[in-house]
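Excluded from the complex is one protein chain; the other protein chains are retained at their positions.
Showing chain A:
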Amino acid sequence: MGTVHARSLDPLPMQGPELGVQADDLDLVEPDHEPQQEVLENKDVVVQHVHIDGLGRTKEDILTYEIADVFRAKNLIDVMKKSHDARQRLLRLGIFRQVEVVIDTAEGADAMPNGLDVTFEVKELRRMTGSYNTMVGNNEGSMVLGLKLPNIFGRAEKLTFQFSYGTKETSYGLSFFKPQPGHFERNFSVNIYKVTGQFPWSSLRETDRGISTEFSFPIWRTNHTLKWEGVWRELGCLARTASFAVREESGHSLKSSLSHAMVIDTRNSPILPKKGALLKINQELAGYTGGDASFLKEDFEIQLNKRLFWDSVLSASLWGGMLLAIGDKPTSICDRFYLGGPTSVRGFSMYSIGPQSEGDYLGGEAYWAGGLHLYTPLPFRPGRGGFGDLFRTHFFLNAGNLCNLNYGEGPRAHLSKLAECIRWSYGAGIVLRLGNIARLELNYCIPMGVQSGDRICDGVQFGAGIRFL
């Protein structure tokens, strides 16, 4: 029997968003069974050696965990399946450009008659990859330089650096990531960054300089992240015409916070999922590890998807959050929640719902938002099987509310405040999926329940982003 090349088997369906970038909706395709293999199917084999060829700077000890399972295969089909799994595990480390599997009969002095040798032929990623872009926007140009150093010390550590130098602002970020050998889902990363943002809906300019460290680890089916973050925030007015309420928030503050996030994600894709659910709960406690800002912040995100008749999907989502100031200092405008816009309650202008002063939106300390969507393929299904599959039509119903907390009243009063004067909207539109990360929407929206002070965007609204209600 000759050599069996188990090269690049078809990908298995995704178990969740952590595993690599694979197109979803592909069902498991069994490798072709050639006539000779059927004879061997039930024959007992023993995997004697597993080699990895092509290692340069990668240390072998982290790889032994990923390939250990191959030794336990009992028959040929098992060997092929387990080596395919091992290949996936090696690829998700993010240190190899290419992994090929070669299964051959065992050779050498101690070769057994039913022994097999499995060899992984790998090509490591280059030591450093760089990218350079120039961006031109509204009255401003910037150049962006990116550097990525994968696997710098040989155990799948990754160092990324991004620097953006513009006519108006400069920002940078440096990030170091290290997984635990053998348990890639347990990892920690350290980030240093400076980010500037301009928020015209609040006439606010914010510059954040910060350091953060985070640990991620899975527990049973959930994924947890613990993070400490220290940020020096600098707020300023974006224009001379900023309202006095925003002017009062100008200045410097230091936030040192501990946060914990729990994610359960059983969806088959983060963008336009067809089935599954998402639960994300996040809490942040600031002030007990130093700094000026002192608060407790809770927010959650729930999304449920169900496939209906004729390739359409019903999706329901609910977001909510609460910000409690600890001590007598009021909350800062950069910690509060905002509502409205093409990625939130559609039909309203970006973050233009809720408490405001002279046209500048100040955000709120408690909010909730819900959405009900029906996604269907484009009518008459143009471009089916190709480009047309990236588009979906959707019909939506969004609702939400935002308010500030006042300690004089009790929790019941706050709940009733959030329940009255609900803003809501309905409409339909087209969604375009961009890769596996982002989506574009073009909707026709009809906002309702508009309160005085809200700014609406009825009619056609365009939105682009990563996270949509």
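In this section, contacts are C-beta pairs under 8 Å (C-beta built on N, C-alpha and C of every residue); 3 or more make two chains touch, one makes a residue touch a chain; residues count from 1.
Following the convention adopted for this analysis, contacts and distances are computed from a predicted model.
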Among "Exostosin glycosyltransferase 2", "Metaxin-2", "Organic solute carrier partner 1" or "WD repeat domain 75", the UniProt name of the subunit that does not appear here: "Metaxin-2"
Touch with the omitted chain, as defined above, among A:L91, A:L174 or A:L254: A:L254
Option touching the unshown chain, where A:D69, A:D85, A:E169 or A:D292 are the choices: A:D292
Residue, one of A:G94, A:P181 or A:G236, that touches the chain absent here: A:G236
Sites on chain A contacted by the missing partner chain, in the whole complex: 232, 235-237, 240, 244, 247-248, 250-254, 290-292, 358
